[in-house]
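One structure follows; several queries about it will come next.
A single protein chain has been removed from this complex, and every other one stays in its place.
Right, chain A next:
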Amino acid sequence: MDWGNILELSLRELIGVQAIVFALAAIGINVQFGYTGLLNFGQAAFAAVGGYGIAVIVTTYDMSFWLGLVVGIVGAIVLALLLGIPTLRLRADYLAIVTIAASEIVRLVGRSAWGRDVFGGSDGITGFSNAFYDLNPFTEPFEFGPFQFRERVLWVLVVGWVLVAVCTLVVWLLMRSPWGRVLKGIREDEDAVRSLGKNVYAYKMQSLVLGGVIGALAGMVYSLFQGAMQPDVYATNFTFFAYAILILGGAATVFGPVLGAAIVWFAFQFIDLALRGAIQQEYIPSWLMDANDTGAVRFMLTGIVLVLLLVFRPQGILGDRREIALDAR
(Lines give C-alpha, C1' and ligand atoms only; values in the text may rest on other atoms or scores of the structure.)
Protein backbone atom coordinates (compact mmCIF):
# COMPACT_ATOMS: atom_id res chain seq x y z
CA MET A 1 0.00 0.00 0.00
CA ASP A 2 1.25 3.44 -0.94
CA TRP A 3 0.62 5.39 2.24
CA GLY A 4 2.19 8.52 0.79
CA ASN A 5 -0.22 8.50 -2.09
CA ILE A 6 -3.19 7.80 0.17
CA LEU A 7 -2.24 10.66 2.44
CA GLU A 8 -1.72 13.01 -0.45
CA LEU A 9 -5.08 12.24 -2.02
CA SER A 10 -6.77 12.54 1.38
CA LEU A 11 -5.15 15.89 2.07
CA ARG A 12 -6.48 17.14 -1.26
CA GLU A 13 -9.96 16.38 0.03
CA LEU A 14 -9.21 18.22 3.25
CA ILE A 15 -9.17 21.45 1.28
CA GLY A 16 -11.28 20.19 -1.59
CA VAL A 17 -14.47 21.48 -3.14
CA GLN A 18 -16.68 19.06 -1.20
CA ALA A 19 -15.21 20.40 2.02
CA ILE A 20 -15.98 23.95 0.88
CA VAL A 21 -19.54 23.12 -0.09
CA PHE A 22 -20.34 21.39 3.16
CA ALA A 23 -18.46 23.96 5.21
CA LEU A 24 -20.74 26.63 3.72
CA ALA A 25 -23.88 24.55 4.22
CA ALA A 26 -22.85 23.87 7.82
CA ILE A 27 -21.99 27.52 8.52
CA GLY A 28 -25.54 28.39 7.49
CA ILE A 29 -26.99 25.70 9.73
CA ASN A 30 -24.72 26.88 12.51
CA VAL A 31 -26.30 30.34 12.40
CA GLN A 32 -29.78 28.86 12.45
CA PHE A 33 -29.44 25.81 14.67
CA GLY A 34 -26.19 26.39 16.56
CA TYR A 35 -26.81 29.96 17.59
CA THR A 36 -30.58 30.47 17.29
CA GLY A 37 -31.92 26.98 17.92
CA LEU A 38 -33.90 26.91 14.66
CA LEU A 39 -34.23 23.43 13.20
CA ASN A 40 -33.80 23.99 9.48
CA PHE A 41 -33.87 20.53 7.95
CA GLY A 42 -34.10 21.99 4.47
CA GLN A 43 -30.62 23.36 3.91
CA ALA A 44 -30.50 21.27 0.72
CA ALA A 45 -33.37 23.33 -0.66
CA PHE A 46 -31.45 26.56 -0.10
CA ALA A 47 -28.41 25.10 -1.81
CA ALA A 48 -30.56 23.90 -4.70
CA VAL A 49 -32.17 27.33 -5.06
CA GLY A 50 -28.70 28.86 -5.24
CA GLY A 51 -27.58 26.38 -7.89
CA TYR A 52 -30.77 26.70 -9.93
CA GLY A 53 -30.59 30.48 -9.71
CA ILE A 54 -27.45 30.56 -11.84
CA ALA A 55 -28.29 27.56 -14.00
CA VAL A 56 -31.79 28.65 -14.94
CA ILE A 57 -30.90 32.27 -15.57
CA VAL A 58 -27.81 31.52 -17.65
CA THR A 59 -28.77 28.36 -19.53
CA THR A 60 -32.56 28.44 -19.72
CA TYR A 61 -33.07 32.17 -20.14
CA ASP A 62 -29.69 33.02 -21.61
CA MET A 63 -29.14 35.96 -19.32
CA SER A 64 -26.08 37.18 -17.44
CA PHE A 65 -24.17 35.13 -14.90
CA TRP A 66 -24.26 38.02 -12.45
CA LEU A 67 -28.03 38.19 -12.66
CA GLY A 68 -28.00 34.46 -11.91
CA LEU A 69 -26.02 35.09 -8.73
CA VAL A 70 -28.50 37.72 -7.63
CA VAL A 71 -31.48 35.51 -8.47
CA GLY A 72 -29.96 32.62 -6.50
CA ILE A 73 -29.50 34.77 -3.43
CA VAL A 74 -32.86 36.50 -3.70
CA GLY A 75 -34.41 33.07 -4.23
CA ALA A 76 -32.90 31.87 -0.96
CA ILE A 77 -34.22 34.95 0.85
CA VAL A 78 -37.69 34.38 -0.58
CA LEU A 79 -37.59 30.70 0.38
CA ALA A 80 -36.57 31.61 3.94
CA LEU A 81 -39.44 34.07 4.20
CA LEU A 82 -41.91 31.56 2.78
CA LEU A 83 -40.82 28.93 5.28
CA GLY A 84 -40.43 31.30 8.19
CA ILE A 85 -43.52 33.49 8.05
CA PRO A 86 -46.02 30.75 8.90
CA THR A 87 -43.81 28.74 11.25
CA LEU A 88 -41.53 30.99 13.27
CA ARG A 89 -44.33 32.09 15.59
CA LEU A 90 -45.03 28.45 16.39
CA ARG A 91 -43.07 25.87 18.33
CA ALA A 92 -39.67 24.84 17.00
CA ASP A 93 -40.88 21.53 15.56
CA TYR A 94 -43.07 23.21 12.96
CA LEU A 95 -40.11 24.76 11.19
CA ALA A 96 -38.40 21.37 11.15
CA ILE A 97 -41.36 19.67 9.50
CA VAL A 98 -41.98 22.41 6.98
CA THR A 99 -38.34 22.72 5.94
CA ILE A 100 -37.84 19.00 5.43
CA ALA A 101 -40.94 18.95 3.23
CA ALA A 102 -39.84 22.05 1.34
CA SER A 103 -36.49 20.48 0.67
CA GLU A 104 -38.11 17.54 -1.10
CA ILE A 105 -40.56 19.80 -2.90
CA VAL A 106 -37.74 21.86 -4.39
CA ARG A 107 -35.91 18.75 -5.52
CA LEU A 108 -39.01 17.05 -6.96
CA VAL A 109 -40.13 20.16 -8.79
CA GLY A 110 -36.62 20.49 -10.16
CA ARG A 111 -36.58 16.96 -11.54
CA SER A 112 -40.24 16.87 -12.60
CA ALA A 113 -41.11 16.19 -16.22
CA TRP A 114 -43.44 19.16 -16.55
CA GLY A 115 -40.77 21.55 -15.35
CA ARG A 116 -38.19 20.12 -17.72
CA ASP A 117 -38.17 23.16 -19.99
CA VAL A 118 -37.03 25.38 -17.16
CA PHE A 119 -35.20 23.10 -14.73
CA GLY A 120 -33.94 20.41 -17.06
CA GLY A 121 -35.68 17.47 -15.37
CA SER A 122 -33.70 14.80 -13.55
CA ASP A 123 -30.68 15.31 -15.80
CA GLY A 124 -30.40 18.84 -14.56
CA ILE A 125 -28.88 21.78 -16.37
CA THR A 126 -25.41 22.24 -17.80
CA GLY A 127 -23.54 24.91 -19.67
CA PHE A 128 -23.86 27.83 -17.29
CA SER A 129 -20.38 27.96 -15.82
CA ASN A 130 -18.42 29.48 -18.69
CA ALA A 131 -18.78 33.03 -17.44
CA PHE A 132 -17.35 31.89 -14.12
CA TYR A 133 -14.34 30.15 -15.62
CA ASP A 134 -13.76 33.06 -18.01
CA LEU A 135 -12.93 35.06 -14.92
CA ASN A 136 -10.23 32.58 -13.97
CA PRO A 137 -6.93 34.47 -13.58
CA PHE A 138 -4.92 31.27 -13.28
CA THR A 139 -3.37 30.20 -16.55
CA GLU A 140 -1.27 27.25 -15.50
CA PRO A 141 -1.44 24.47 -12.93
CA PHE A 142 -0.29 25.21 -9.44
CA GLU A 143 2.25 22.97 -7.78
CA PHE A 144 2.86 22.82 -4.09
CA GLY A 145 5.11 20.03 -2.86
CA PRO A 146 3.54 16.80 -4.04
CA PHE A 147 0.24 18.56 -4.79
CA GLN A 148 -0.80 19.69 -8.18
CA PHE A 149 -4.00 21.59 -8.93
CA ARG A 150 -5.28 22.23 -12.40
CA GLU A 151 -6.22 25.86 -13.05
CA ARG A 152 -9.96 25.16 -13.16
CA VAL A 153 -9.95 23.45 -9.79
CA LEU A 154 -7.62 26.04 -8.40
CA TRP A 155 -10.04 28.82 -9.34
CA VAL A 156 -12.96 27.06 -7.65
CA LEU A 157 -10.85 26.38 -4.55
CA VAL A 158 -9.71 29.99 -4.25
CA VAL A 159 -13.18 31.43 -4.73
CA GLY A 160 -14.67 28.79 -2.45
CA TRP A 161 -12.26 29.29 0.42
CA VAL A 162 -12.60 33.06 0.14
CA LEU A 163 -16.35 32.60 0.49
CA VAL A 164 -15.85 30.33 3.49
CA ALA A 165 -13.50 32.88 5.04
CA VAL A 166 -15.91 35.75 4.45
CA CYS A 167 -18.86 33.82 5.87
CA THR A 168 -16.82 32.75 8.88
CA LEU A 169 -15.74 36.35 9.44
CA VAL A 170 -19.34 37.55 9.22
CA VAL A 171 -20.48 34.92 11.71
CA TRP A 172 -17.61 35.78 14.02
CA LEU A 173 -18.44 39.49 13.90
CA LEU A 174 -22.15 38.90 14.37
CA MET A 175 -21.87 36.43 17.21
CA ARG A 176 -19.76 38.70 19.35
CA SER A 177 -22.18 41.57 18.82
CA PRO A 178 -25.39 42.40 20.67
CA TRP A 179 -27.26 40.97 17.66
CA GLY A 180 -25.67 37.59 18.23
CA ARG A 181 -26.43 37.85 21.93
CA VAL A 182 -30.13 38.15 21.16
CA LEU A 183 -29.89 35.04 18.97
CA LYS A 184 -28.21 33.04 21.71
CA GLY A 185 -30.83 34.25 24.15
CA ILE A 186 -33.57 33.04 21.82
CA ARG A 187 -31.90 29.64 21.63
CA GLU A 188 -32.04 29.39 25.43
CA ASP A 189 -35.52 30.74 26.09
CA GLU A 190 -37.38 32.90 23.65
CA ASP A 191 -40.01 34.00 26.17
CA ALA A 192 -37.32 35.47 28.39
CA VAL A 193 -35.97 37.42 25.42
CA ARG A 194 -39.47 38.62 24.54
CA SER A 195 -39.97 39.83 28.08
CA LEU A 196 -36.90 42.02 27.63
CA GLY A 197 -38.42 43.85 24.68
CA LYS A 198 -36.82 42.05 21.75
CA ASN A 199 -38.78 41.21 18.62
CA VAL A 200 -37.98 37.50 18.67
CA TYR A 201 -39.87 36.77 15.46
CA ALA A 202 -37.82 39.29 13.50
CA TYR A 203 -34.55 37.93 14.84
CA LYS A 204 -35.48 34.35 14.02
CA MET A 205 -36.37 35.47 10.52
CA GLN A 206 -33.05 37.25 10.08
CA SER A 207 -31.23 34.15 11.28
CA LEU A 208 -33.15 31.90 8.92
CA VAL A 209 -32.48 34.21 5.97
CA LEU A 210 -28.77 34.58 6.73
CA GLY A 211 -28.25 30.83 7.12
CA GLY A 212 -30.28 30.17 3.98
CA VAL A 213 -28.26 32.60 1.88
CA ILE A 214 -25.03 30.96 3.02
CA GLY A 215 -26.60 27.63 2.09
CA ALA A 216 -27.35 29.01 -1.38
CA LEU A 217 -23.66 29.89 -1.78
CA ALA A 218 -22.85 26.25 -1.09
CA GLY A 219 -25.10 25.17 -3.95
CA MET A 220 -23.61 27.77 -6.28
CA VAL A 221 -20.03 26.65 -5.61
CA TYR A 222 -20.92 23.02 -6.14
CA SER A 223 -22.83 23.44 -9.38
CA LEU A 224 -20.16 25.76 -10.81
CA PHE A 225 -17.51 23.22 -9.93
CA GLN A 226 -19.50 20.38 -11.49
CA GLY A 227 -20.54 22.50 -14.41
CA ALA A 228 -23.96 20.98 -13.87
CA MET A 229 -26.96 21.54 -11.65
CA GLN A 230 -28.42 18.16 -10.73
CA PRO A 231 -31.42 18.11 -8.41
CA ASP A 232 -30.64 14.76 -6.81
CA VAL A 233 -27.46 16.11 -5.26
CA TYR A 234 -29.75 18.11 -2.98
CA ALA A 235 -31.73 15.31 -1.40
CA THR A 236 -32.31 15.32 2.36
CA ASN A 237 -29.05 13.47 3.04
CA PHE A 238 -27.22 16.65 1.91
CA THR A 239 -28.79 18.44 4.88
CA PHE A 240 -28.12 15.69 7.37
CA PHE A 241 -24.56 15.40 6.25
CA ALA A 242 -24.11 19.09 6.90
CA TYR A 243 -25.65 18.63 10.36
CA ALA A 244 -23.26 15.76 11.11
CA ILE A 245 -20.35 17.97 10.09
CA LEU A 246 -21.57 20.80 12.28
CA ILE A 247 -22.02 18.59 15.30
CA LEU A 248 -18.64 16.98 14.75
CA GLY A 249 -16.88 20.32 14.50
CA GLY A 250 -18.88 21.88 17.31
CA ALA A 251 -22.22 23.69 17.02
CA ALA A 252 -22.26 27.34 18.05
CA THR A 253 -18.53 27.68 17.47
CA VAL A 254 -17.18 29.94 14.75
CA PHE A 255 -14.74 27.47 13.19
CA GLY A 256 -16.61 24.26 14.01
CA PRO A 257 -18.36 23.89 10.65
CA VAL A 258 -15.16 24.50 8.67
CA LEU A 259 -13.09 22.12 10.75
CA GLY A 260 -15.85 19.51 10.69
CA ALA A 261 -16.16 19.65 6.90
CA ALA A 262 -12.42 19.40 6.34
CA ILE A 263 -12.03 16.48 8.72
CA VAL A 264 -15.01 14.56 7.37
CA TRP A 265 -13.89 14.79 3.75
CA PHE A 266 -10.33 13.95 4.67
CA ALA A 267 -11.48 10.95 6.68
CA PHE A 268 -13.85 9.83 3.94
CA GLN A 269 -11.14 9.76 1.36
CA PHE A 270 -8.59 8.27 3.71
CA ILE A 271 -10.84 5.42 4.84
CA ASP A 272 -11.91 4.72 1.29
CA LEU A 273 -8.37 4.54 -0.07
CA ALA A 274 -7.05 2.60 2.89
CA LEU A 275 -9.80 0.02 2.55
CA ARG A 276 -9.25 -0.32 -1.15
CA GLY A 277 -5.55 -0.72 -0.59
CA ALA A 278 -6.12 -3.32 2.10
CA ILE A 279 -8.49 -5.28 -0.11
CA GLN A 280 -6.06 -5.15 -3.00
CA GLN A 281 -3.28 -6.43 -0.79
CA GLU A 282 -5.68 -9.04 0.56
CA TYR A 283 -5.24 -7.83 4.12
CA ILE A 284 -9.01 -7.90 4.15
CA PRO A 285 -10.38 -11.23 2.91
CA SER A 286 -12.66 -10.96 -0.10
CA TRP A 287 -15.52 -12.87 1.60
CA LEU A 288 -15.70 -10.00 4.11
CA MET A 289 -15.80 -7.14 1.63
CA ASP A 290 -14.69 -6.21 -1.84
CA ALA A 291 -13.78 -2.89 -3.42
CA ASN A 292 -17.42 -2.11 -4.21
CA ASP A 293 -18.30 -2.13 -0.52
CA THR A 294 -15.91 0.59 0.53
CA GLY A 295 -18.46 3.35 -0.12
CA ALA A 296 -20.92 1.78 2.31
CA VAL A 297 -18.29 0.86 4.87
CA ARG A 298 -16.92 4.36 5.10
CA PHE A 299 -20.42 5.60 5.97
CA MET A 300 -20.62 2.94 8.67
CA LEU A 301 -17.28 3.99 10.08
CA THR A 302 -18.33 7.63 9.96
CA GLY A 303 -21.44 6.69 11.89
CA ILE A 304 -19.40 4.89 14.51
CA VAL A 305 -17.08 7.87 14.87
CA LEU A 306 -20.04 10.19 15.33
CA VAL A 307 -21.57 7.94 17.97
CA LEU A 308 -18.26 7.75 19.82
CA LEU A 309 -17.95 11.51 19.56
CA LEU A 310 -21.39 12.09 21.03
CA VAL A 311 -20.52 9.79 23.90
CA PHE A 312 -17.08 11.13 24.71
CA ARG A 313 -17.19 14.66 23.36
CA PRO A 314 -20.81 15.72 22.96
CA GLN A 315 -19.87 19.35 22.46
CA GLY A 316 -17.99 18.53 19.26
CA ILE A 317 -14.31 19.09 18.60
CA LEU A 318 -14.32 22.83 19.29
CA GLY A 319 -17.29 23.09 21.66
CA ASP A 320 -17.16 24.06 25.29
CA ARG A 321 -17.69 21.12 27.61
CA ARG A 322 -19.08 23.36 30.33
CA GLU A 323 -22.02 24.28 28.14
CA ILE A 324 -23.05 20.66 27.74
CA ALA A 325 -22.67 20.14 31.48
CA LEU A 326 -25.28 22.84 32.01
CA ASP A 327 -27.89 20.79 30.17
CA ALA A 328 -27.79 18.20 32.90
CA ARG A 329 -28.79 20.69 35.55
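We adopt the following convention: a contact is a pair of C-beta atoms (placed from the backbone, for glycine too) under 8 Å apart; a residue touches a chain by one contact, two chains touch by 3 or more; residues count from 1.
In this section, contacts and distances are computed from a predicted model.
A chain of the complex is left out here; the name its UniProt entry carries, from "ABC transporter ATP-binding protein", "Pyridine nucleotide-disulfide oxidoreductase", "Catalase-related peroxidase" or "Ferredoxin", is "ABC transporter ATP-binding protein". Of A:G185, A:G250 or A:G316, it is A:G185 that touches the chain left out of the display.
The residue from A:M1, A:I105 or A:L173 that touches the chain not shown here is A:L173.
Within the complete assembly, A:V200 is the residue of A:C167, A:V200 or A:V258 that touches the hidden chain. Residue positions on chain A in contact with the hidden chain: 170, 173-174, 176-182, 184-185, 187-189, 191-200, 206, 210, 322-323, 326-327, 329, in rising order.
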